[in-house]
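I have a structure I would like to understand better, so I am pasting it below and will then ask my questions one at a time.
A single protein chain has been removed from this complex, and every other one stays in its place.
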C-alpha cells in the first residue's frame, strides 16, 4: 500500500502536534496521526497524569472488531487534509467545552482485529464537559474525517461507504 | 482510619466480583472496591483487550484534583452496603444498554491529589451505547453510592455534604 | 451481651469514634436514648438512615435487637 503522504508538502505525519503553538488561542491539544500501532492505555495514563488539575478524564478507544469476518482493515489518509482537519477539530472541541486537555490519536494504514484505531480523551474539571467533548469529537471524527476505509473479507478488499448513522450522530450537536 | 468492613458479615472487599455468578442474568461485569491504589490505564488496557468483539470502549477516570488546597481526600465505605450497591448498578447498566462488558473500580480510604478514585469502563459494539453507559454509571456512582467523603485542607479534615449537581445529573436519566 | 454501633461520615466525629459497643436494648430508640444526648440528636436527624446487620431498615420496621447485632447510622452520602 502506498502512502500518498509522500507527495504532500505540508506537515510530516506521526509527529506530535500542539495546537497551541500553531493556533495561538487554544492550549493543551495533542493531535497525532500514526501509521504504526500504538498503545491507547499508555496514552491515557500519561494524559491523565499530565492533568492533575482535572477531576475527570473521559476516553474512547476504537478498535478493529473481531468476529464479523473482517480479516483486516485499512484506513487511507490524505496528508494535506487529514491531520489539519483533526487539529481543527481539537480546537473546536476546546472552544466548546471547559477542558484542561484534549488528546486525539488516529491510526492510518493496515490493521487487524483487536488493533486500536482511534483514541480520544478529554480532561476536565467537571466530568460532564469531558464526556460531551469526547463524544462530540468521536462523532465528528467518524463522519467528517479525511479517511477512506476498506475491509478485507475472504481475502478480498472492499471499500466502505459512509454510514448514514454517522450523519445522524453528528446532527445531534446542532 | 478504621475500616468498618472488619465488622461486616458480607463479601470481603478488594476481591474481583463477577456479577454473572451472583446475579445469574448478566454477563461480563467486573466490580471492585479497593482500599489501596490502582492503575486505571492498566485496567482499561486489559478490559479492552478482553473485548475484541467490541468496537468501542469508553472509560472515565476520576482522580483527586490538585490545586484546590486539598491535601488529602478520604472515602469511607460501609462494606455491607457499598459493594452490593455497586454490583447492582453494574447489572442495571448492562440491562439498559447493549454492552459487551462493564468495569467499575472504586477506591476507598485516604488518597492524595493525582490518585485515581474511580474507573468506569463500558465496552460495546456501538460507541453510543458505551458512552451512555459510562456516563450513566458515573452519575449514579456520584449521587447514590454508599461513600462518605472528607477532605483535608490546612491540616484539618472536613466532611463533604452531597452536591446538588449530583442530583441534577442523575435526574437526566428519568 | 452487646450491640455494635457503627457511625459513618460526620457521625463518626460526633460519636468520637467510628464504632461503639453498647449493652443490648430491645429497640433502636432505646439504644439512641441511652447515648450522649448530642449524639442521640445527630442520629435522629431526618436524613440519617439505619442499617441493621447490613440491611437498610425503615423506622417502622422496629427490629427486635439481639446480642451481636450491628446497627449502622448512615448520614447522607457525599458520593464517589
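Order of writing sets the labels: A, B and C. Residues in every chain begin at 1.
Here is the rule we use: a residue touches a chain if its C-beta (ideal position, glycine included) is under 8 Å from a C-beta of that chain, and two chains touch if they have at least 3 such contacts.
Everything quoted here is computed from the prediction, not taken from an experiment.
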item	value
Omitted chain's touching partners, listed by label	A
Residue among A:52, A:80 or A:109 that touches the chain left out of view	A:80
Interface with the unshown chain - residue positions in chain A	2, 4, 7-10, 62, 75-76, 78-81, 106, 117-118, 141-150, 159-163, 166
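Quick note on the criterion: only the chains that are shown with their structure count from here on.
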item	value
Distance between chain centroids, defined by C-alpha means - chain A, chain C (Å)	52
Intercentroid distance (Cα basis), chain C paired with chain B, Å	26
Multi-partner residues of chain A (at least 2 other chains)	none
Residues within chain C bordering two or more other chains	none
